[in-house]
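Yeah, one chain of the complex is gone here, protein chain that is, but the others are all in their spots.
Order of writing sets the chain letters: A, B and C. Residues in each chain are counted from 1.
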Amino acid sequence: MTTNGDRPYTADEMMAVEAARRLDDTTVCFVGIGLPSLAANLARRTHAPGCTLIYESGTIGAKPVRLPLSIGDGELAETADAVVSVPEMFAYWLQGRRIDVGFLGAAQIDRYGNLNSTVIGDYEHPTVRLPGGGGAPEIALGVDDVFVMLRQSPRTFVEQLDFTTSLGDNVRVVVTDLGILEPRHGELTLVAVHPGSTVEQARAATGWDLQVADEMRETVPPTDEELAALRALETKGRS
Amino acid sequence: MTTNGDRPYTADEMMAVEAARRLDDTTVCFVGIGLPSLAANLARRTHAPGCTLIYESGTIGAKPVRLPLSIGDGELAETADAVVSVPEMFAYWLQGRRIDVGFLGAAQIDRYGNLNSTVIGDYEHPTVRLPGGGGAPEIALGVDDVFVMLRQSPRTFVEQLDFTTSLGDNVRVVVTDLGILEPRHGELTLVAVHPGSTVEQARAATGWDLQVADEMRETVPPTDEELAALRALETKGRS
Amino acid sequence: MIVPLRDAVSELVRDGDVVALEGFTHLIPSAAGHELVRQGRKDLTLIRMTPDVIYDQLIGMGCARKLVFSWGGNPGVGSLHRLRDAVENGWPRPLELEEHSHAGMAAAYAAGAANLPFGVLRGYRGGDLPSRTRVGVVVCPFTGEALAAVPAHRPDVGIVHAQQADRHGNVQLWGIAGVQKETVLASKRSIVTVEEIVDELEPRPNGVVLPSWTISAVAHVRGGAHPSYAAGYYDRDNEFYVAWDPVSRDRGTFLAWMKRHVLDTADVEEYRASLAEEATAA
Partner (left out) sequence: MIVPLRDAVSELVRDGDVVALEGFTHLIPSAAGHELVRQGRKDLTLIRMTPDVIYDQLIGMGCARKLVFSWGGNPGVGSLHRLRDAVENGWPRPLELEEHSHAGMAAAYAAGAANLPFGVLRGYRGGDLPSRTRVGVVVCPFTGEALAAVPAHRPDVGIVHAQQADRHGNVQLWGIAGVQKETVLASKRSIVTVEEIVDELEPRPNGVVLPSWTISAVAHVRGGAHPSYAAGYYDRDNEFYVAWDPVSRDRGTFLAWMKRHVLDTADVEEYRASLAEEATAA
């Protein structure tokens, strides 16, 4: 828990706010459940009301009041500009390159932004069988800008992925609970830390020798307005 | 004009009736405008109320009261069980082999049931540029049974097509104004003549040496019920 | 976003462009076609599954150098005389043809919308069409089966007509939807003319919604689909299609008709008035 002077906020809230700030009023974004959905809906309710949210269930321009618990919640369809089939979603919309930003999470990330959401351990005899790629492989290559949201630890930020589920070519930013990474000279580099976090913490939470930008920024903490909008969404989501 | 004893009827009516008789209550048929549409709607209004009519505009299970003047009339959509896009119609429904019977017409037919609806004369320098194949090439190979409806004359029943638009592999019957042709021993053979027509007329109206079945039938003339249903459709179509 | 049709055409359509005007019997964007004629667009490659009256007019006015199509006729009536004159006699200029089947055209639009370079279908098998058009073969890596591949349609401009747009330029059409969604999504730029601008789009059965950000320009053109129809707005003008046959048979009659009703009218309102005046006089 950190505070913005007045109000305390969680690491998740910091992450959602930082991701939301990167969306603008004309962004069309492909949203998954959890933090990405929170971030995109926050953007829509603060500085980017025109931001278009697309969920892979086929809802285009969804405007949920409550935070959805699944990518196919009824409210997404009810509030959407259009609802299309899943084959159409992936063929005409994602592959059609109509989507600017795609959010991805994962179990592991490497310094190139490649992600693993398939297995821990050997594929044939895994230690942990993860859910799998889902939409990620084509989202990773089918949108202009990939935003990754992932808590930072040596277990998740690894030297070598156990399995490469999706490629890091289009990863523009990784928002973690400690700071912000962006690609510089071909690898993910720490460019900002959140208030209360340090470069040392971020390096310690990274399984490779994390490069640090010459000009480090400190993230602006969530504003009161951002926190209020966020909590309105979260509260409604729980009700 | 011939009569069924009581009532006079036209050659077109005889053709529509003979084609309609070949559809049953479970037939799913792909219908074009004109005689095929008349025949299919007649079947639906007499012995085959369960017959499913599909128009290539995307209307599945259309139940028009008036005879449509185009394959995309509004009434087809309003009365249909389902309306799908044209790409879906050709991919999921026709190519998906869900359609039993397809009707085709043409400017020329040869003894193998191959059809020309593209050009008269040379393709690059045609004497007459015809509308072209439209749905015909894939209908001809994508349904189980192709029904051809075509007035018989040496100009239409030709030794050699000027252009092969669609193949005759699945042609099961050719209904003409003079009689009925069906494939026998690899070529279209006259198997029935309509009342008032003769084998000689049919042979004279054919540009190749038309084979005649050993057992020739005479078509049953349109019944009063068939004529009444037909004229109800035609009258409404004109209104 | 919502602009006059004249501006949409002048800004978005250039001489030499590949242009698709779609609408399968229903919602044919005729008014937009007339605006192409008024602005004297030329050397166009025109794509359309079912070229009918509006393409006969564009071809007869010399706007097109090439036609990509699958069925070119006057539905329920007969030939397109201007299309025939162009193909048979090169008047007013020769017309190159790229001819497909409906299934091939539909697959080509769907491939374009999906950003694939080609569409796959079981088609173009046998007959003379394959040797006269652009079609290739792809082999199934699992079964070894050979299938037809058609090059994706990727028009410079896709033009369709719809019933409604909202004030943000989101569009909804309903009823027979043809290949209009694919046409807009496959095109680099797009124009949608609509019957009505409404405050809010109400979801409809068989509705197809195109978000504003998939469209370059929306123009409010009431009656813009005449002589075809717009479900919920007006019926098909079947008599017009019949009357087009004698008008289009003769070059002079055709040119006079186009001058009177298209070139000498400023927009669809004047076009409609001009037709009404002629009907009253007759």
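The criterion applied here is as follows: a contact is a pair of C-beta atoms (placed from the backbone, for glycine too) under 8 Å apart; a residue touches a chain by one contact, two chains touch by 3 or more.
Values in this document were obtained by computation on a predicted structure and should not be read as measured data.
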Shown chains touched by the chain that is not drawn here: A, B, C
Selected from A:Gly142, A:Pro183, A:Gly207 or A:Pro222 as touching the chain missing from the view: A:Gly142
Option from B:Ala82, B:Val128 or B:Ala232 whose C-beta touches the chain left out: B:Ala82
Contact partner of the left-out chain, one of B:Val28, B:Leu42, B:Leu69 or B:Val86: B:Val28
Touching the absent chain when the full complex is considered, from C:Val120, C:Val242 or C:Leu275: C:Val120
Positions on chain C where the hidden chain makes contact: 115-118, 120-122, 134, 136-143, 145, 147, 149, 151, 203-207
Residues of chain A (touch criterion as defined above) contacting the omitted chain: 33-34, 56-59, 69-74, 76-78, 83, 85-87, 89-91, 94-95, 114, 118, 123, 125-138, 141-142, 163-167
Absent-chain interface as seen on chain B, which is shown: 26, 28, 52, 60-61, 81-82, 91-92, 95-98
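The rule we apply is simple: only the chains that are shown with their structure count from here on.
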Central chain (distance from its CA mean to the mean of all protein CA atoms): C
Most contacted chain pair (by C-beta pair count): B-C
Separation of mean Cα positions, chain C and chain A [Å, integer]: 42
Chain A and chain B, separation of their C-alpha mean positions in angstrom: 58
Gap in Å, rounded to a whole number, between the CA centres of chain C and chain B: 28
Residue list for chain B, restricted to those that touch at least two other chains: none
Per-residue overlap in chain C, given as positions that touch at least 2 other chains: 110, 181-182
